[in-house]
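What you see is the complex with one protein chain gone and the rest in place.
Right after this comes subunit A.
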Amino acid sequence: MKMIEVLRNFAQESKWKWSNFLLEIKRLDRTQYIILFFLTIASIFMLLPIVYIFNHAFKPLHELFLFPPTFIVQDPTFQNFIELLTLTSNTFVPVSRFIFNSVIVTVLATIAMVVTSALCAYALSKHPFPGSKLVFSLIMISLLFVPQVLQIPRYVVVESLGIMNTYWGHVLPLIAMPVGVFLMKQFIDQVPNEVLEAAKIDGASEFGMFFRIVMPIVTPAIATIAIISFQSAWGNTETSQLFMQDESMKTLPYYMMSLTANLANSVARQGAAAAGALIMFLPQFIMFLFFQRKVIATMAHSGIK
C-alpha cells in the first residue's frame, strides 16, 4: 500500500523534485526496495523500444542495416524524413494528406468518444431507469467481441448510412467505447448523490450538474479515456481499409501499414518506414506525457473524496 501512496504523492506533486523523491525512497522498507529494483529493471527494459524508435528514425541508410544493429544513432540525419516526404510527393496522394486526415479523425473521434462515454455512464450511474442494469451488462458483454466479428455488420451499417469515404465513416464506428463507459461509470458512481442533490436544490440544470460538477470531479477518468481513445483512433487502420475506397480519405496508419507491408526482405524504404514509425509514435508519446499525472492518479485511485 505504501507503494501506492508514494506513487500518488508523485502524481499530486505539482513539480517533480528530486529531494522529495529521495525522501520518499527513504521511507520504503526492504521488500519494497526489492520490488522497486525489479520494477526499475523492467521499466528500463520497456523503455528500450522507445529509445530505439527515436534513434532509428535518424539513422542514415548505412547505419540502418548495420549488423548487429546499434541502439544509439552515430551520425544523425533527417534523410529518412525527406525520403518519406519525397517518396509520396510524386504519387497520387502526398503523405501530408494522410497526416491531415489522421489529425482530423483522431481529434474528432477522441472528443466524441470521451463525451459519449461520459454521458452514457452518467445516465447509467445517476439516472437508473428500468432495464439500465441490463443495458450496462450488454455494454460490458460487447467488450468480449473480437473486432473482426463486427466488420461485416459494421460495413453494412456504414454503407447504408451513406458515409463511405467521409470523415464520419472514420469517426462513427469508433464512438461506442465500452471500456470508456465502464471506467467512467466506476468514477461517477463514487460521486455522492447528495452532491448532485445539493446542486439540484441550488438550481443547477441536468447539464449544469453534468458539466460543472460531475465532469470536473472525474477529470482523472477523462484523461485516461482520452489517452485510450486517442490511441485507438490514431492507430486505427480498419476504417480506412473497409470504408474508404477513395485514397485521399485514408489515414496515416493505413499508409504506414501499406508502406511496411512487404518490407520484410527489401532494402528500399527502410528509412522512410523508420521515420514514419516515429511520426506515428510521437503524438501518443506526447499525449501520454501530457496526461500521465492524471492517469497515475486514476490508477492509484486518489480519486474523489
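The rule is short, and it goes like this: a residue touches a chain if its C-beta (ideal position, glycine included) is under 8 Å from a C-beta of that chain, and two chains touch if they have at least 3 such contacts; residues count from 1.
In this text, contacts and distances are computed from a predicted model.
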Per UniProt, and picking from "2-oxoglutarate ferredoxin oxidoreductase subunit beta", "ABC transporter ATP-binding protein", "Quinol oxidase subunit 4" or "Serine/threonine protein phosphatase PrpC", the hidden chain is "ABC transporter ATP-binding protein"
For a quick check of understanding: of A:85, A:217 or A:257, which residue touches the chain that isn't displayed? A:217
With the full complex in mind, choose from A:29, A:75 or A:194 the residue touching the hidden chain. A:194
Interface with the undisplayed chain - residues on subunit A: 192, 194-195, 197-204, 208, 213, 216-217, 304-305
